[in-house]
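Comments concern the structure below.
Chains shown are a subset, placed as in the full complex.
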Amino acid sequence: MMNISNADRAHVLVEALPHIQKYAGKIMVVKYGGNAMTDPELKEAVMSDVVLLTQVGVRVVLVHGGGPEISALLEKTGKDSTFVNGLRVTDDETVDIVQMVLAGKTNKDLVKLLQQKGALGLGLCGIDGKMIMAQQMDPELGYVGEITHVNTDVILDSLSKGYIPVIASVAGDEEGNSWNVNADTAAWKIAAALKAESLINLTNTSGILRDVDDPDSLIKTLRISQAEQLIAAGVISGGSIPKAEACIEAVRQGVRKVFIIDGRVPHSMLIETLTDEGMGTMFLEG
Amino acid sequence: MMNISNADRAHVLVEALPHIQKYAGKIMVVKYGGNAMTDPELKEAVMSDVVLLTQVGVRVVLVHGGGPEISALLEKTGKDSTFVNGLRVTDDETVDIVQMVLAGKTNKDLVKLLQQKGALGLGLCGIDGKMIMAQQMDPELGYVGEITHVNTDVILDSLSKGYIPVIASVAGDEEGNSWNVNADTAAWKIAAALKAESLINLTNTSGILRDVDDPDSLIKTLRISQAEQLIAAGVISGGSIPKAEACIEAVRQGVRKVFIIDGRVPHSMLIETLTDEGMGTMFLEG
Amino acid sequence: MMNISNADRAHVLVEALPHIQKYAGKIMVVKYGGNAMTDPELKEAVMSDVVLLTQVGVRVVLVHGGGPEISALLEKTGKDSTFVNGLRVTDDETVDIVQMVLAGKTNKDLVKLLQQKGALGLGLCGIDGKMIMAQQMDPELGYVGEITHVNTDVILDSLSKGYIPVIASVAGDEEGNSWNVNADTAAWKIAAALKAESLINLTNTSGILRDVDDPDSLIKTLRISQAEQLIAAGVISGGSIPKAEACIEAVRQGVRKVFIIDGRVPHSMLIETLTDEGMGTMFLEG
């Protein structure tokens, strides 16, 4: 137990007030992944944060993909994977495993955690209520899907009834197939379809760094035009490019604020949204 | 394509009218299992029936357990099972498999089928919104749960928003455990908690037979007092006893009509509920 | 009692599903007239059909004129009629008789029939709630009215409260006069004002025939441009022209589908709307 004075307690709570007012009644989509999803303590911290944000009036939507559990089950069942351009080919057996793990295990376990913190969750995937519709991305990749449409009805219905929707990145189509879709893409497309106030990406990085080797070079705010220049200039490079591009696209499609924050720091989401300090990088229009 | 005259078509539709009126706005819980769950054609027929009943104003709730898919995955993953009194011991690895298959595979696949027939489904399990709460039945059996409480809010919220709730027989508790619960029990407890108009058990039998060797000895209507006498007299015996007892208990707890019908006959549910003929056995108060 | 197998029963019900889904929540205006209005058995069949359609989610509005009952009462009261261009001159005594028979007898008797089939009806005429406003068509014809405006509030209010509105073709005006208006016109103007999904005209013909002497030459679907060509080409001729023109106008004013069907065949309306077979002629945009 930390040793914090009552004056400090009061200070922190009062400091949170304008942030709470800013987010009241707004939708916040949280893309949950990385260490925050595998480390049990961080997992608990994230769930606390989601419930606290919900309690102060934010309408949180949690989107997740799978972690190492998919590979583990594939391995256990002796299923070998082939790869095309570094992407795992998802045949029908594999998509079954993916759906089972994401929608049956990871998803419902997150619901349980949220509920232990005092909220009510609803464990959904893109199939439910035809929420995420997809089509084949590339015949060679099998059931790897490209999202064609997001129907926000199920999400809004869940929120209106007071549940936190927890959404696994599995999509459907009109023919009854299941599709393995990228969770980052699902998150920003859901945020855009909801015209969310914010999209928070929990990652294993501290945000966009001006100098990748200098952790103090974190860029706190990025207009999307600046972000594009940083990509062009090679400052944002490698694996950061797709993440940055997804953030840019989300802002362009109507999400007000898009964050990349460090999921390895406990309660980073709370610090970002309810304190004056902030963490990570925020993408904005302009 | 069958050769049915227009007059016959009209006759069947008009005959359905009083049945439709009787069920309009009422809740019908369907326990889905047996052949109807494994034979693809029967599966399609059941889903058509559910959607049609929904369309004519019945509020259908679908409850299911798992079929052979659980055993298949256990086997594939090389997981050996031990048995106590003929019941599979459900250790933590096993309950994970059960949850994955039921809530991630069987459940979402049913949602897809319903949606192909034109309805919107919501794939839930007893964990979602704290719907089914359970506790340990017997320490030797591990995560085999006994249902302690059914919270109908999630189900009623789903129905009120126009979705067909599809419910996998996995329960939760306040500590964050998952419990493997009996699907027949889950179905009747849900029906009782909802004060449902009817509970339909789709089975691999044609109903309760007065003479187990004479398929023509089907009992069409059974007051629960009569049913108890038949059990006492040994007419209902063996594997039929627990099924009959669940039906008796459901009626006693407030479900108006409880049916055992033959899931091996296509559209048996429709024939039971929307035609003058009927199939199977109906349990009633008295 | 017909001899229909359970499989056939199920087949008919399942076949109805997509039709039911197509019409769910949509408004269907039924113009009731001809034999279907005078033959007691056909009358019962029509009322069954209306109630069944209501029960499966269609919002039916019934519009009717008078049958031979007007002439019968005129005759009984010794009232002689004069004719101008074949149209009966409607003096003030006559319009009183028309109003009494249509709004007091035919109308309320239809309400009783619907209610015997299990629905709740509301017997209205164009005067109620200023629903149908009219003006004089031709001074020589007296109280024969031309519809100037349809106010759908009363109809929508009735539907929203769960009643089937039954509407007699009598109109009002701001000065307190009653007007005898053509029931076919009233029906299509009501359908157009409601932006109805469909308008069904129950007539004593099987529909539009390509060859008036060949009952097998029924045209099942007519784009309104084709219908105009058939009138121009003389294929549609004589008494069929005004009926066809009313159908064309209804489609043009926003009714999605307009049917002419044979009211002499029991349950023709049900067969047209809930089976794959269909009967009669459907007019569509294009």
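A, B and C are the chain letters, set down in written order, and residue numbers restart from 1 in every chain.
Simple rule for what comes next: contacts are C-beta pairs under 8 Å (C-beta built on N, C-alpha and C of every residue); 3 or more make two chains touch, one makes a residue touch a chain.
None of the values given here were measured: they were computed from a predicted structure.
*Asks:* When 3 copies appear, how many make the full set?
*Replies:* Copy number for the complete assembly, per this file: 6.
Convention: only the chains that are shown with their structure count from here on.
*Asks:* Hey, how would you classify the chain contact layout here, line, ring, star, complete or other?
*Replies:* Graph shape here is a line: each chain touches the next, no loop.
*Asks:* Computing the C-alpha centre of each chain, which chain sits at the greatest distance from subunit C?
*Replies:* Farthest by centroid: A.
*Asks:* What whole-number Å value describes the gap between the mean CA coordinates of subunit B and subunit C?
*Replies:* Computed value for the inter-centroid distance: 44 Å.
*Asks:* From the mean C-alpha coordinate of subunit A to that of subunit C, what's the distance rounded to whole Å?
*Replies:* Distance between chain centres: 56 Å.
*Asks:* Using mean CA coordinates as chain centres, what's the gap between subunit A and subunit B in Å?
*Replies:* Centre separation, subunit A to subunit B: 36 Å.
*Asks:* Could you pull out which subunit B residues touch subunit A in their complex?
*Replies:* 73, 76-78, 96, 99-105, 107-108, 111-113, 115-116, 120-125, 127-130, 154, 157, 161, 163, 170, 172, 174-176, 178
*Asks:* Per the contact definition, I'd like the list of subunit B residues that touch subunit C in the complex.
*Replies:* 2, 4, 6-18, 20-21, 24, 45, 48-49, 51-52, 55-57, 117-118, 265-267, 270-271, 274-275, 277, 279
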